[in-house]
Each structure stands twice: as C-alpha cells, then as structure tokens.
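Apart from one protein chain that is not included, each protein chain of the complex appears where it belongs.
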Amino acid sequence: MKPVHQVKITKGMSVYQIVEELEKAGVMGAGRFSRAAKILQKMIQDKECTVFFGQAGAMVPGGMKQIIIDFLQNKWVDVFVTTGATLTHDIVEALGFKHYQGSAHDNDEKLHKQGYDRMWDSYMQNNVYEKLEKFFQENKELLMQATSIREFLTKLGSITPKESILRTAHDNNIPIFCPALADSGIGLMIWGQLEKGNNFPINAFSDIKEIIRRSLDSKKNGVFYVGGGVPKNFIQQSMQFSKGAYYGVQVSTDVPHYGGSSGAPLHEGISWGKLDPRGEYADLYCDATIALPILHAALLEKIN
Amino acid sequence: MKPVHQVKITKGMSVYQIVEELEKAGVMGAGRFSRAAKILQKMIQDKECTVFFGQAGAMVPGGMKQIIIDFLQNKWVDVFVTTGATLTHDIVEALGFKHYQGSAHDNDEKLHKQGYDRMWDSYMQNNVYEKLEKFFQENKELLMQATSIREFLTKLGSITPKESILRTAHDNNIPIFCPALADSGIGLMIWGQLEKGNNFPINAFSDIKEIIRRSLDSKKNGVFYVGGGVPKNFIQQSMQFSKGAYYGVQVSTDVPHYGGSSGAPLHEGISWGKLDPRGEYADLYCDATIALPILHAALLEKIN
Amino acid sequence: MKPVHQVKITKGMSVYQIVEELEKAGVMGAGRFSRAAKILQKMIQDKECTVFFGQAGAMVPGGMKQIIIDFLQNKWVDVFVTTGATLTHDIVEALGFKHYQGSAHDNDEKLHKQGYDRMWDSYMQNNVYEKLEKFFQENKELLMQATSIREFLTKLGSITPKESILRTAHDNNIPIFCPALADSGIGLMIWGQLEKGNNFPINAFSDIKEIIRRSLDSKKNGVFYVGGGVPKNFIQQSMQFSKGAYYGVQVSTDVPHYGGSSGAPLHEGISWGKLDPRGEYADLYCDATIALPILHAALLEKIN
Partner (left out) sequence: MKPVHQVKITKGMSVYQIVEELEKAGVMGAGRFSRAAKILQKMIQDKECTVFFGQAGAMVPGGMKQIIIDFLQNKWVDVFVTTGATLTHDIVEALGFKHYQGSAHDNDEKLHKQGYDRMWDSYMQNNVYEKLEKFFQENKELLMQATSIREFLTKLGSITPKESILRTAHDNNIPIFCPALADSGIGLMIWGQLEKGNNFPINAFSDIKEIIRRSLDSKKNGVFYVGGGVPKNFIQQSMQFSKGAYYGVQVSTDVPHYGGSSGAPLHEGISWGKLDPRGEYADLYCDATIALPILHAALLEKIN
C-alpha cells in the first residue's frame, strides 16, 4: 500500500508541479484533483481517443466561457454536448451583452423591476431577449434550413458575430449537441418564430445517430463532464453500445447517494457497459468555476 | 416576530397533524416541510390553478412511481414534465420487469457480467433493452405518426400494457412533456428504428407552443418540482412570458451557491418574471424518496 | 435479489404504516428511512442495549427540543452527548426566552443593531446573555462544586427552572456528556465567573472514564447520531475498546467523500472496531428537523 505523502508547496511552483505534488497525497480531493488532471492530459494527448465534453451549469455567467472556447480552439475536444442555457448565454455575450457581478442577497422583485435576471450572484439584463429576437428574425432563413439540432447549432455558429463557443465550434468543425435545446432562451426564440407561422423542421432524434456513430467509430473514447444533467447522460448513453469510455473525468457538486445520473460516480457506468473497466477515471467533487481554471493551467503546461 | 414553538409529537398523530405541528416551528427544514405541504394543498385545491409537475431523478428505481401515478390519477396535476429516464424505467416495469434492491458497494464489473445496470443501490436488468426493442418494433406504425414528443408520449401511453405513468397520463388526458427524450432508453429505441430506415418525424420544438399556451391560458399557475434539470427549467421558461407561477414547491438535494438552475431557490425566479412576487413558495432541501411519501399522505388527508 | 416495490400511500395510513411501506422499496432514501426507524425501534426495545444518543446542530432553534426531551423522558436513551450550543439554547428557553422565526435574507448588521443573533432563519435575542449571567451568578456556589462536565451538567439540570433537556436528563438520571462545553454560551458564562476570580475545578478528561465504562459494561450498544461533530465522535471512540455498537442510526446532511468524521457512513466504523460487523446500521441523509418528527411518530406507535 502506498503511503500518503504530505503535500509540500514551495514558492514558484507551477500549477502542474502542484498537480504532481497532490498526486503523492493520493487520497480525498487532492488525489482526485491530481488524477483528474493527469487523465485529462492523457485523453487529450492520446491520438486514438475521441474526447466527448459534456457541460451543464452556469458556466458562462460564472466566467468560464473563454476556457470552454480554448478547449475547443485547442482541439482538445472532438464532441461538445451542452445545455440550451449555456448556448443562450454564449450568444447573448456574442451579441454585445455582458453578465454582471451581483449579489445573492439582492431583492428579486427589485431586480425584476430593474430588468435583471438573477443566477445566484450573477445577473443578465432581461432586454437581451429583444436583441435575440431581432437576431433570429434577421437570420431565420438560414436557420430554418436545419433539420437537426446539431445542424441548427452549426448554422447558428456560422453567423454568431463575435468570439463565442458557438462560433469556435463552427470554425473548428466540432459538433455541438444539445438534446434539450427547446428548454432555453434559444428555444423561446424558435417558439417566437413558430408563433409567426415560420417552420423549423428540426427532428428531435436524428442527432443520436451521429453521436453514437462517433462513439462507435473511434478507437478509444474519453469523457469529460463538467456538471451532470442531459449533457452527461447523452454522452453516457452513446457509450452504451460501443466499447465504453476508456478515460473519464467528472467535475461535479452533486453527490452519489440520491441515485441520480448527475451525482453518479463514473465507475457506476461500468455496470451499464458505458465505461471500460480497464479504463482510468476520476470523480472530482468541486465547483467547476474553481477546478476548471486550475485544470486548464495544468494542461497548458504539458500539451503542445 | 413569531416565536419558534417546539414541535410536540404525540402518539397517533396523523401525518397532516404532524405537518401542522411543524408549521409552529416555522424554521429550517421543519418549517419548509410544513409550508411545502400547505402550498401543495392550496395549488391542488385552487380551481383556477393549473398545476405543472416537473420531475427529475431516479424516482422509479427509487420506488416513487406509484406516488407519481396517484398524483396524475387524482388529477392533482395538469401538466407533467419529466426525463426520458423516468419514462424508460416506467415502461420497463410496465413490460413486466422489476428494479432490484442492490448495494452501492457491489463491484460494477461483476454486475456488468451478471447483466445488471446500477443506479446507486437499485439495479435494472440489462436485458430490458431487448424487450423494449421488440415492443417498439411491434408498435412502430402507431408511434411513427407522432409529430411532437408530447404526442409521441400520448401514443406510447395508449399502448403501454399495464399501470404506469405513461398509461395514467394518457387515460387522464394529462400531457407529458419531455424535451430531452432523445437522452434516454426510449431515445435509443428510436435510434434503433432510425438505423432500420424508419422515420420518426418528431419536431424538437413544437411542444414549447403547447406548454406556453397552457401557462398563458390559466388564471393561476402552480409549479411543483421534484428534482431540477430540464423538467424544472422547461416549466420555468413557460412561466416567463405569462403571469409567473403563483404557487411553488421545490424538493431538491441540490444547493444554491453554484449558480445552476437545479439548485436555484424558487424566489430567484421572481427576478426573471417566472414567479409572481405575491405568490407562495417553499424550497425543501430533502431526498424526494423521503419527502414525497410523507407529503402524499398529508395531502390525501385533506383533499377529497 | 429482492425487487423494488413501488410505494403505495393510502388515505389514513399511520406513520408507522408508511415506514413499513417504504421498507418494500428498500433503496435510496426511502429504504434508509425505513431501516432507520426499524433499527431505532430495535435498539430502544432491546433490554440489553445501552442507547447512546449523540446530537449536534441547531436543533433547539430548529424546534426539535421537545422531541429530544421526549426521547429522554421515555427512557429511550441511556447516555446523551451533545454540544454546548444545544445546552445553551435549552437553558435560554428554560429561563423564559424564545427563539424566533426569521429570514435567511435579513440584513445581519440591522439584526445586530436590533439585538438579534441569527442562525439561518431562526433568531435569538442577544440579551439572553445578561439573564444567563445573572442565573450563573446566583447559582455559582452549587456549580463550582462540580469536578467533571457531566457532573456540572447534572447540577445545572437540577436548578434549571422549567422543562428542558437539562432538567429532563437530570430528573431521569441520564448522563449528559459535552466534551466541548467550553465552546458555547455556557462556556462564556464560566469564563465570566473565572474573570471574577471564581474557580471551576472541572477536569477536561474525567468524563472519558464514565462513557467508556458505560460502553464496556453494557451487553449491547446502540448509537443514534443526529448530526456529527464531537458528539458522534465522542460516542464512537467510547466504542473502540468495547465490543463496538450493534445498532446504529445516523441522520446527517454531511457527505462521505471529504473524509471527515461527521459525514462518514456508519460502516466505516467497522474498520476501527467501533461497530460490530454483525450489527444493523442505517445512514440517513436528511435534514434532522424533517426526519426526527417522523421517526418519533413512528416509534411512538410501536413503543409504549
């Protein structure tokens, strides 16, 4: 049995050196953090591995958009699965809006009157919806051509005016899947168009074919989950009829003992055939707005 | 300011009497539990109120299916929004399978070999997928007629052979919405059909129209969330352009301070215009497999 | 393997009947709740079993004081271990004060000016300290005779004017242990006396002898933890050199994966020799202000 070494931090250590130091401890959060960084590094550097990145939670209002963009831009990711909320916040910023540093203790009725929508201590102006509406109205002809959500998001990325997740994925040929896109501000924009009699012939199921094919066609699969929900589960189910994922990293604040998918530790996936029992996995119980920047810094030291 | 009364439990108290006793304490979980029961009672009994029930999490493997069925059967609910996983587990049981009492400490590789899929300490046999496949194959003609997820689920309910959520919703004309149905065993069955060249012309967005119309057309709205995820958010967004929900109860094990939708306290919705600031809300931080049976028992005492 | 039965709640079911119904589900929170109730019943009814009740957390401000009193009054408990905060809140109420139903969103600076101390959404008036001081000043002669914390608390119970945990334990000859009594309002009162030159010759360690003797002398031990912290750990360590606990129930909102004692599942104690591997244990992840009233009601049905 390996002993727990006490972590020694010295002045000037780089983030990756800290990660290596945490590896010596090997237990609890420190050990999981180190394993997470090392496994991410492996899955990104393994040429045979297709990396599926599933992301849920308020990452754009929480300041993590650029890190997601950099993961895509660096081609560290082959498939991106996310929520409609993330893409809505992404396009809102691309259209020139900002999110704001607020307070979790502000009065919600007052905020409503002032036109701010609150996500814990981050705010968004409610008038983003008007500009979003205008943007969809202007681009509806293009968007109405899409027949799958993934295709719709590629088209949307092609016209997104500024640096954004959508644009970066488009420019780098990385597919974005978002099974529950209807459940978002973007969904509401399409609803507005439907109410005007326009038709969006987007099939609800056709994307499953592509994501499962990607999982089947690769030599190895790696999964990286930031948050749970639909993005995690949609990737997990794409693994079920393939060889399972060989690498896995999960950053989550949910817990296992209520039985839900979001909190399920990765190894539970082995019973389903979604993960390869010979693979390498790390479950990190940590706020992603803390873990992601540190993991990103560690990876930048070692990759490229 | 009201004093906290110390809760006094006496022999033979009914569940509703306990709920009333907890109301005297008025604070922390006890107070929230009591408020949750009272507000649920009000939203169900208020003739003008449309009740939207959003449910996520492993409620069928966790033994809560019958309670959900009873909520629908009792017509306590007007609109039901759920996950594909819940509906898959529901139909699996309707086709004659059971879930099993397992252990969170079993070896997942061994379970995989034995053919059991694990959800924490509940198991499902992996061969359910074969029977599911057969069932979809036999009924594909009917199911291929649906053009929306809600319509698809109504058709599915019409042919579900035994007591189930799907069947009960169908028999009671309660719409089921499931924006992320692609992300589930049912989604996989449709994928299997697509691979065989069959066509399921189900639009990804048309359901938004119906749920928003339901929210707009009612005199009052009530929301009841068991878990977060897409079901909660899809209902919340349907409130944004209506008058907002007047009653709200949320049973969740997620926490507010990471900024995600699942853990957001209901009053955050006031800033968005999704909840009416004059309304009544209770956020219950509790495992739903504990809270639901007790809440149900309390409601049964007072309604009808 | 046992199947998961779907829980069926019918009108008029008693709390114990609900508990038995939850047992059929047997998994997740429902199963743990049922097991917790049954194991509590067994440990209380087993004549050979010494029941150690460890309690931490804001149970008096949260309205659970009377339930703790009833557990003691019913002689369901043989040894009670708690925090100084619980005993301070207990004596504060016995001296005629109340706690108040507040709000977690009130401004703390305003509350300070108004003289209210906040515990989440429960308040206490800050002037309780003056009356506490007077009470200790008047009774110092008696209290200064104690040489152990347990003896000190027995003397304190003997003079506590109204129904209280302290008084009930005293009247029923149930020892109260509180290793960290210095860390509380009562500790501050003793500090006030020390500053006046009075002497409290209370030994910090002598209580270990008695609690370990209780653990050693019994035929069987049962442990009931509401919250973690020092009360849980102090009981656990008293089991380490005895036969270990045979029955165990833990109600906690802490989680296992950070490695702390409060969140450690009971079975971890088996590795230490603190729990008997043949025993019966249930870990309930639940707010105690929800679980305790329901568990109490269930027990009252079955135990005279």
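Note that the chains take the letters A, B and C in the order they are written out, and that residue 1 is the start of every chain.
As a working rule, a contact is a pair of C-beta atoms (placed from the backbone, for glycine too) under 8 Å apart; a residue touches a chain by one contact, two chains touch by 3 or more.
As the structure is a prediction and not an experimental result, all values here were calculated from the model.
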Per the touch definition above, residue among C:G157, C:P175 or C:G227 touching the missing chain
C:G227
For the chain not shown, which residue from C:P61, C:G248 or C:P293 touches it across the whole complex?
C:P61
One chain isn't shown here. Among A:F33, A:W76, A:F135 or A:F224, which residue touches it?
A:F33
Going by the contact rule already stated, which one of B:K75, B:K113, B:K219 or B:H257 would touch the omitted chain in the full complex?
B:H257
In the full complex, which residues of chain C touch the absent chain?
56-58, 61-62, 85, 104, 108-109, 111-112, 116-123, 126, 149, 179-185, 187-188, 190-191, 194-195, 200-209, 212, 227, 229-230, 233-234, 237, 240-241, 253-262, 264, 267-273, 277, 287-289
Could you pull out which residues of chain B are in touch with the chain that's been left out?
27-29, 105, 255, 257-259, 285
For chain A, which residues reach the chain that was dropped from this view?
1-15, 18, 21-22, 24-31, 33, 58, 60-67, 70, 93, 98-102, 120-123, 284-291, 293-294, 296-297, 300-301
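Going forward, only the chains that are shown with their structure count from here on.
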Over half of interface residue numbers shared between chain B and chain C means same, under half means different, so which is it?
same
Between chain A and chain C, what is the separation of their C-alpha centroids in Å?
43
Rounded Å distance between chain A and chain B, as computed from the means of their C-alpha atoms
25
List, in ascending order, every residue of chain C touching at least 2 other chains.
27-29, 285
